[in-house]
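For this depiction, one protein chain was excluded, whereas all remaining protein chains were kept in their positions.
Here is chain A:
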Amino acid sequence: MGGSLVTAGAVALSLGVLYAVLGVGFALLYGLLGEVNLAFGDAAVLALLVSAAVFSATGSVILTALAALAVGVLASVAVERFAVAPLRGRGNTLAPIIATVGAALILRNLSLTPFGAEDRSYPQLFGSGALVAGTTSLDATVIAGLSVLLGAAAAGAWAFRRRWGRAVIAVRDAPVGARLLGIPAARVSVVLYAIAGLLGAVGGVLVGAHVRTVGAELSWRTTLLAFTAAIIGGGSLRGAALGGFALGGVEAVAQVLLGSIWAEAFALLLLVSVILLRPRGLRRALTTSRT
């Protein structure tokens, strides 16, 4: 039993880090703009597949990482500009969400057209070293993911104490008032989508480096995981990170102690439970801050 707990803990940490990064990227838009981007996973996976192609062509880890980040940002900003922005502020909250579904289908086909549906290998961008824990391993993606989370937390803490961060809060809480005060709300939205795309690409790259085989079919599951982590966390950035770790923990316990077939059921049970019992998410249990 002790060995199983060590294994479950290692799996929980491995998955939790990945889900936390994805959840924070998703929550950035949901928490700060109140917008749900269902093309999030497709943008991340497009970035992942492009970066895989760049690595196979160049073998350069730096170019691979840069390609992923660039595509992630561009795809996310394109979703904002062409799908969400034209529908924003028209009083229909569902229309922008549906528009992101359309954007997701376009991005998915952008992935499928050049890369096909076949799985392809993804390089060990963070090195091949792994710490064996029980009957599994903690690979370098855990360290990389934790570094990203800490970096994002530090950057957030720094930004929200400055003029630009306060502008974001103003746009979130009173968009009309913010515009009257001369705050460029549209630019704020674009920047937030760019950062969300960046985090999505980073999360996608971490997933790719962890599972080592990637394909376009990952996109919907990536959106689902990010959405679930964000909802469990109540939409705040810290909450989304917490939600990601909670989601990873639940999946790990289900997989290691019960059986893999229960993992998704338990994850969805967690999501439904939070929606029913704590509709504002888990964040209230640990924090009252949105950031």
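Definition applied: a contact is a pair of C-beta atoms (placed from the backbone, for glycine too) under 8 Å apart; a residue touches a chain by one contact, two chains touch by 3 or more; residues count from 1.
Everything below uses one rule, namely that contacts and distances are computed from a predicted model.
> Looking at UniProt, which of "ABC transporter substrate-binding protein", "Germination protein GerKB", "RNA polymerase ECF-type sigma factor SigK" or "Aspartyl/glutamyl-tRNA(Asn/Gln) amidotransferase subunit C" names the chain that isn't shown?
Protein name of the absent chain (UniProt record): "ABC transporter substrate-binding protein".
> Pick from A:V54, A:A144 or A:A216: which residue touches the chain that isn't shown?
Considering all chains, including the one not shown, the answer is A:A216.
> Quick one: say which of A:V171, A:V256 or A:L270 touches the chain that got left out.
A:V256
> Which chain A residues touch the hidden chain?
Counting over the whole complex, chain A touches the hidden chain at residues 3-4, 7-8, 10-11, 14-15, 30-31, 34, 36, 38, 93-94, 97-98, 100-101, 104-105, 112, 116-121, 130, 132, 134-137, 139, 160, 169, 173, 210-218, 220-221, 227, 231, 234-236, 251-252, 254-257, 259-261, 263-264, 271, 274-275, 279-281, 288-291.
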